[in-house]
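Could you have a look at this structure, given as structure tokens, before my questions?
One protein chain is absent from this view; the other protein chains keep their places.
Up next is chain A:
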Amino acid sequence: MEHVVIIGNGIAGITAARHIRKLSNKKITVISAESDYFFSRTALMYVYMGHMKFEHTQPYENWFWKKNRIELVNAYVNKVDTENKTLLLQNSQPIKFDKLIIATGSKPNMFGWPGQDLKGVQGLYSKQDLELLEANAPNKEICKRAVIVGGGLIGIEMAEMLRSRDIPVTFLVREASFWDIVLPQGESQMINEHIREHHIDLQLNTNLVEIIPDENGRAKAVTTDKGETIECNVVGLTAGVSPNINFLKDSGITLGKGVLVNQFLETNIKDIYAIGDCAEQHRAIGSRRPVEAVWYTGRMMGEALAQTICGRKTPYNPGHWFNSAKFLDIEYQTYGWVFPADSKKEHEQHFHWRHPKEKICITVAYHKHSNQLLGINTFGIRMRHKIIDRWLTEEREIGYAMEHLRDANFDPEFYSRHEKAIVAHYNSTYGTNLAPKKKSWKRIFSNA
């Protein structure tokens, strides 16, 4: 029986394991040093905030693995011996494999800041990081202030977590506005406001210079490039993540930023594959980045690779880009591509509407000449994935999207709808005379 070994029990590795089991009878082993069972990394913040217990982050009950004959090994892989198809484990017997899937995810970026290894300085990625934060910042008496460095998704989540325990937070963001390398200006601006509403001390255009230790080797303050010294007990380093592949050095597997793979997720060595955050495409797919550290891409790579391993060679071929996040109380969804001013192409134009009172807005990107819809960002409005995906495939014009916006709305019943206001704003901006159409189940469920 062919033995498929998967390193990493995150969403990519586990999805691959589950689908290989669905499609075949192969022997499957999943190795992880992080946790005994698969859990949702995305939910770690809710454990700290008291919304959930750790067990709630585990999507499958513990009996699931045995029942589906997926063997779980809690161990750390020191080295991959590609010639003998063997994994060398720390404190455990080596494991032989016929096929190997590397799904080891990411690790927090450290940019060699002075003091980055002090006690009280940490990232937020793994289960161990969560436990560390619980120890470092159990309450506002022990952690009198925390400084978070890096204005991305993990940074704002960490700020939200600490604020849930009333811990004062200073948030150092390198950019001129929060996450403005991804978000257009109006949206980024709105999130700045919202961060401050939550009493987070947001410092834009500010870089960390140094973390200062106390006599016990614990962080006691940071200095910034604005010349300020901020006393704190915890420093959160959340300046992005990068592939967790140190153990593969000298293994013969070609590495770039991540494990280099082709669209079939194959590495340079036969029978060895890489998926999820740690995989790097030789050539980026569409406007996607070569390394995609996103939950659902990990899942999709796992689904595609399972097909390949079970004899149905299938490329990883993601459809239209989409993603979502939540910034404190504001939900964010994106479909297609909406680029900020710095990185958008010359032909990309934006239509932006913001609610006069609430933290609700929408940005629609379209082609200057053809009016073709390129992407939609919404804040505080939920959109129906299926509909916008279809519009993008059908290369609809922005006017069509405006008229049929109600079909794409996914807000709960009784919510105030904003289509009228959005289309009115569109009409007054472009001198058009569009009227929003009523929601039609027929259109929503038609596949034409």
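The rule we apply is simple: a contact is a pair of C-beta atoms (placed from the backbone, for glycine too) under 8 Å apart; a residue touches a chain by one contact, two chains touch by 3 or more; residues count from 1.
One rule holds in what follows: contacts and distances are computed from a predicted model.
Colleague: According to its UniProt entry, is the unseen chain "4Fe-4S ferredoxin-type domain-containing protein", "Thiazole synthase", "Phosphate transport system permease protein" or "cytochrome-c oxidase"?
Modeller: "4Fe-4S ferredoxin-type domain-containing protein"
Colleague: Pick from A:103, A:130, A:383 or A:423: which residue touches the chain that isn't shown?
Modeller: A:383
Colleague: Looking beyond the chains shown, say which of A:2, A:228 or A:303 touches the absent one.
Modeller: If we include the chain that is not displayed, A:303 is the one touching it.
Colleague: In the full complex, which of A:59, A:94, A:114 or A:217 touches the chain missing from this view?
Modeller: A:59
Colleague: Which chain A residues touch the hidden chain?
Modeller: Considering the whole complex, chain A reaches the absent chain at 11, 22, 40, 42-43, 46-47, 49-53, 56-59, 61, 164, 194, 197-198, 295-296, 299-300, 303-304, 307, 312, 314-320, 322, 324-326, 328-329, 331, 333, 382-386, 389, 410-416, 441, 444-445.
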